[in-house]
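A single protein chain has been omitted from the complex, and every remaining protein chain is retained in its original position.
The letters A and B name the chains in turn, as written, and every chain counts its residues from 1.
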Amino acid sequence: MNVLQNVGIGSAINRVDGLQKVTGRARYAAEHPVPGLLHGVIVSGAIPKGRIVTLEDSEARAVPGVVEVLSHKNRPHVAWFDRSHKDMVAPPGSPFKALYDDKILFSGQPIALVIAESFEVARYAASLVRASYEVEPHNTDFHKAQAERFMPSKKRDTYHPPKNRGDADAAFAAAPVKVSAEYHLATEHHNPMEMHASTVVWEGDGSLTVFDKTQGPQNVRDYLAGVFGMSASTIRVMNPFVGGAFGSGLRPQYQVYLAVMAARMLQRSVRVVMTRQQMFTHGHRPEALQSVQLGAERDGTMTAIRNSATTSTSRYENNMEDVVIWGMMNYACENAAGEYAIAPVDTATSTDMRAPGAATGMTFFEMAVDELAYAAGIDPLEFRLKNYSETDQMNGTPFTSKALREAYAEGAEAFGWSRRSQAPRSMKEGRELVGWGVATGMWDAMFSKTSASARLSANGHLEVASAASDIGTGTYTVMTQAAADTLGLPVEQIAVRLGDSSLPKAPVEGGSWMAASVGAAVQLACRSVAEKLLSAAAKMQNSPLAGASMEAVRFSGGRIALRDDPARGVAITEVMRASGTDVIAVEETASAGISGMISQMRKSRNTHSAIFVEVRVDEELGVVRVTRVVNAVAAGRIINPKTARSQILGGVVMGISMALHEESMTDHRYGRFMNHNYAEYHVPVNADIHDIQVIFVDEPDPEVTPLGVKGLGEIGIVGTAAAVANAIFHATGKRVRALPITIDKLVDDTVAP
Amino acid sequence: MSDVAPISIAFAAMPITLTINGHERRLSVEPWVTLLDLLREREDLTGSKKGCDHGQCGACTVLVDGRRMNSCLKLAVSLDGASITTIEGLAEGDRLDPLQQAFMDHDAFQCGYCTPGQICSAKGLLNEGRARTRDEVREMMSGNLCRCGAYTNIVDAVMQVLESRGQIKEAAE
């Protein structure tokens, strides 16, 4: 390794946890070895609604090696009040409490936990538990649920209501060019590769160490403390490696509740891992219906936006998303009205899934914009540029930055958009129709108060730590680079600790705020170390740094040196030795600060993207291939172009998946998702994914967050599905307004090929 | 059962010998234990991942006598005498397998959970010697899901190793 290699912010270093991942040494939630471990297997219920009449577990108990069968009949005490079961990101309502009573709220609900000395014994015994039910009427049909559509009086605290402007109804009525369309999104399940799992270590003194698959170890710790009436100081939740989550790990899932319940009852260590089938029995992206009506002048000037949506929630919690605001913010249009509500179905509560709200709402809005561009006879990219807004149109505020115009330009250039012919069905190669589509993506650039510690040892080794999570997002690498950037140390001398609730406070990993937030916290902590080092260095005998200010020095290559005269400086290890310091340890908290809070009130902060997609459609057979994607992203400063690119690639793949593949299919008679496995719930495989080019456009933005970083976890998916759908229209002349666009929706026997 | 004495019958643990990453292991295993669970729960080789437990994701891919297979669908007792290579057995000491290095260099993963299966699968692909173009690599790596969507980087990594071994038919598309 080259010590002088630039590894700070902006450099494309390899993921620092890569070695552990490619050697199999990275341990995930179900992989921490514990002596005397018990294994719990969850028994899932069969009906969507009603009550358990009998639960017969004697056969299961008779299997040698079975230690206990937990159910509502014998579960230990948990907190009585709903508020004790609420986690940090819970929506309003009454949280689901596994094994609480005989009530069944959704199909696949856990009804028992079989705990045994081995996984195989528990699995076998679980198959012997029999339940009988009293069935109550249920509804899982979202279209029928529209009759129960409502706006809860208590809103989810992350919800932003649409703000209307002008007179959208009148403008729409008067518009010479208009489109009106209804769109539908099927329920999707996150399906991270790692199934939800918890290993609960019974420490003997009543305290617990919990290895959990979560996006927020402190959220899980506090949740468990509330549920089981424990002091948070007796619970340590660890998630050093998380095998993907995409939102499914924001809220504590029921396996951690069950594993902790069992561990406390039996005073033993317990592991509980969901099956892939059980991954369809908790949070999911809500099913959605969206109605978009757009009006324009004949020259393509947008004059009216009416954007209305409904998303699904459960009967017991009111999950809400920001679905309709995106298009209202993004486009210059004097008249805009948005309306949003939720509708309950008898499933588990829907939950945030990658770019919640925007992935749904911006996708459908951008499909409608494409329809309007065609109605006006204008190139869809030109149409978007014609209605471009420099400001947030809904909130009437400027953006801290918005380089979407540049993203359109650079994306179009790389894609070759200028060679496109406008008419649908006008491009063909061999048997295949070729379609080029464009769409816009938009997400929030958020910042969340986060703490980090830094600890520099005499040998120049630095450890930075925060209770953040790395769910594949690159947090380890981001923290390393923020530290390297500030203290000028080589990567090998920096250790990062995260995924541990005992570390300095951090928010859940979600919403794309982690890099900006924990990066800033690490930078602050390291800067504090740097100040202490400089002050010690200045006190050294004949110090070349005497009297030098922080601004006058540079930390680089393990040395502190004068910017103006880099030859004059001292090694960090020398400073530590000379000052007799064993360790410099600090903890700092990054918050928006007063100026940041004022800025947050006065300005909008968002990432933007322009997505260009090429599809090839075999029209006779309805087969779609996505052969090229260019995603040009304006997301402020990029900490690591390599890992950042991967995040966008992942978002694009999930967007293609949303457009073409993903759908949890429900049998409404049984109120049950039927394709609950990886063979019949389709996500793309390698053969589905071709060329994807990612462009980060230059977007300096010192105001948006302390590091100028905007975050990338969500923006890659937003709009991608719309670009695919728009490309399919361009190829075939067919508007498919229900996602996913499966083969059956493109094969239409009434039209001769 | 028939009246003829079966060759060996087990309703509980039976003895088997497996060579795991070069080490001979004499084990006593109940017939319903899969190779994947044996590796993860009893041998503390947790590099092989459980992503579905039904042969639908490839995260559990290991090499059985040099051939890639889903270890979740193999009963350990049926493999008596076999040689198993897992992700833990690919590197020689500190010297990584070229695929491991290529996966790191191309950032061919994010969360890392599918990665051991991808790498073992790619190792099997190299052993088979039938994939020589990007299209072929894509198809023959399609038994390994990656929910983080690292597919293009995975293909880049595999192509690089194929190239270094002189096994490609044409330059990257």
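Criterion: a contact is a pair of C-beta atoms (placed from the backbone, for glycine too) under 8 Å apart; a residue touches a chain by one contact, two chains touch by 3 or more.
Operating definition for what follows: contacts and distances are computed from a predicted model.
> What name does the UniProt record list for the absent chain among "Iron ABC transporter permease", "Membrane fusion protein, multidrug efflux system", "Xanthine dehydrogenase family protein subunit M" or "Anti-sigma factor antagonist"?
When "Iron ABC transporter permease", "Membrane fusion protein, multidrug efflux system", "Xanthine dehydrogenase family protein subunit M" or "Anti-sigma factor antagonist" are compared with UniProt, the left-out chain turns out to be "Xanthine dehydrogenase family protein subunit M".
> List the neighbours, among the chains on screen, of the chain that has been left out.
Across the whole assembly, the hidden chain touches A, B.
> Which listed residue, A:Ser269, A:Thr351, A:Asn686 or A:Thr720, touches the chain dropped from view?
Counting the whole complex, the residue in contact with the absent chain is A:Asn686.
> Which residue among A:Arg123, A:Lys155, A:His461 or A:Lys505 touches the omitted chain?
Final answer for the missing-chain contact: A:Arg123.
> From the listed residues A:Lys178, A:Lys213, A:Arg455 or A:Arg616, report the one that touches the chain absent from this view.
Checking each option in A:Lys178, A:Lys213, A:Arg455 or A:Arg616, the one touching the absent chain turns out to be A:Arg616.
> Kindly note down the residues of subunit B that lie in touch with the hidden chain.
Against the left-out chain, subunit B lists 1-2, 4, 6-11, 14, 31-32, 34, 53-55, 58, 61, 64, 67-70, 72-75, 77-78, 80, 121, 124-125, 128, 130, 133, 135-136, 138-140, 142-144.
> What subunit A residues would touch the chain not displayed?
44, 46, 107, 120, 123-124, 127, 430-432, 616, 618, 620-623, 625, 660-661, 665-667, 669-670, 672, 674-677, 679-680, 682, 684-688, 742-744, 747-749, 753
The rule is short, and it goes like this: only the chains that are shown with their structure count from here on.
> What residues of subunit A sit close enough to touch subunit B in their complex?
Against subunit B, the touching part of subunit A is residues 14-15, 17-28, 30-31, 33, 118-120, 124, 191-195, 241-246, 273, 275-276, 471-474, 642-643, 645-647, 649-654, 677-679, 683-692.
> Write out the stretch or stretches of subunit B touching subunit A in their complex.
Per the stated touch rule, the residues are 30, 32-33, 37, 40-41, 44-54, 56-57, 59, 86-88, 90-91, 96, 100-101, 103-105, 107, 109-116, 119, 137-139, 141-155, 173.
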